[in-house]
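To keep things clear, I will list the structure first and then write my remarks on it.
Rest of the complex left out; these chains stay put.
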Amino acid sequence: MAQLMEDEVFMAFTTYAAIVTVKMMLMGPLTAYYRITRGAFSNEEDVGRKSAEEKKKLLKTHPDVERVRRCHQNDLENIVPFVVVGLLYALTGPDLSTALLHFRIFVGSRILHTIAYVCILPQPSRGLSYITGLLVTFSMAHRVLSTVLFF
Amino acid sequence: MAQLMEDEVFMAFTTYAAIVTVKMMLMGPLTAYYRITRGAFSNEEDVGRKSAEEKKKLLKTHPDVERVRRCHQNDLENIVPFVVVGLLYALTGPDLSTALLHFRIFVGSRILHTIAYVCILPQPSRGLSYITGLLVTFSMAHRVLSTVLFF
């Protein structure tokens, strides 16, 4: 195994990055589930051999499907930067406890964000979980840039 | 060259990750091609010095453009997680043959997915290629989490 995987901070990063990436990927099947149960598809080839009229009825958008897709999009916009910045952050050799704090808060905030989004919890639950994740990534980016700056 | 690049599994990951990322990026020019040939733009500054009426006609959506964009979006939702999980997976020191199997099936499934999406092949071609890619990434995530778990 690579030497990196003997570093505890890097192992912690690996664990949390894998978990939160799998969480993000599960939004795909969740979208498919909402598309099927709500009968709302985007592609003609997905609605099968139906009459033209029935097809037209299924090729629509549905608020629940759009909601899951917005949640998925927000994941892409936040989880991918976390993974990028988190990888670089782990390589700057931070304290294990500080690193764990960052990773745990981020992953927790993104799980709360998904629940708040999909289950339509009242605001500011979704807003706060979004901002928390953002601040964690900015905090790691600050550490990266203040340790490694090389223009 | 970094020590990582002497590891065969990491070299294989590098090769397949670069190929599939380049494939994903080519969706950008492909979208531009469809926008131009179908005359369907999103930004007023893109339709040039035309009369107000002509401009309005070009600022529309077109099913072919939307199709390529959905394909690009699906790439983002699946290829980026593959790269993240695949990088961590490569660092856990898997067998070269097992790793190659994962990388090859994933890249193959995503190329088929793009062909099925853009050329409107009948289902389940697109569905199966999507699920295959997803399962490959989940399989690598399983290996990562069962090898490195550090909470």
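Note that the chains are named A and B in the order they appear, and that numbering of residues resets to 1 at the start of each chain.
Basically, a contact is a pair of C-beta atoms (placed from the backbone, for glycine too) under 8 Å apart; a residue touches a chain by one contact, two chains touch by 3 or more.
None of these values were measured; they are calculated from a predicted model.
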All chains share one sequence and 2 are in place; how many are there in total?
3
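The criterion applied here is as follows: only the chains that are shown with their structure count from here on.
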Angle (degrees, nearest 5) of the CA superposition of chain A onto chain B
120
Can you list the chain A residues touching chain B in their complex?
1-5, 8, 11-12, 14-15, 17-19, 21-22, 24-25, 27-29, 42-46, 48, 72, 76, 80, 83
Within the complex, which stretch of chain B touches chain A?
3-4, 7, 10, 66-67, 70, 76-78, 80-81, 84-85, 88, 91-93, 120-123, 126, 130, 134, 137-138, 141, 144-145, 147-151
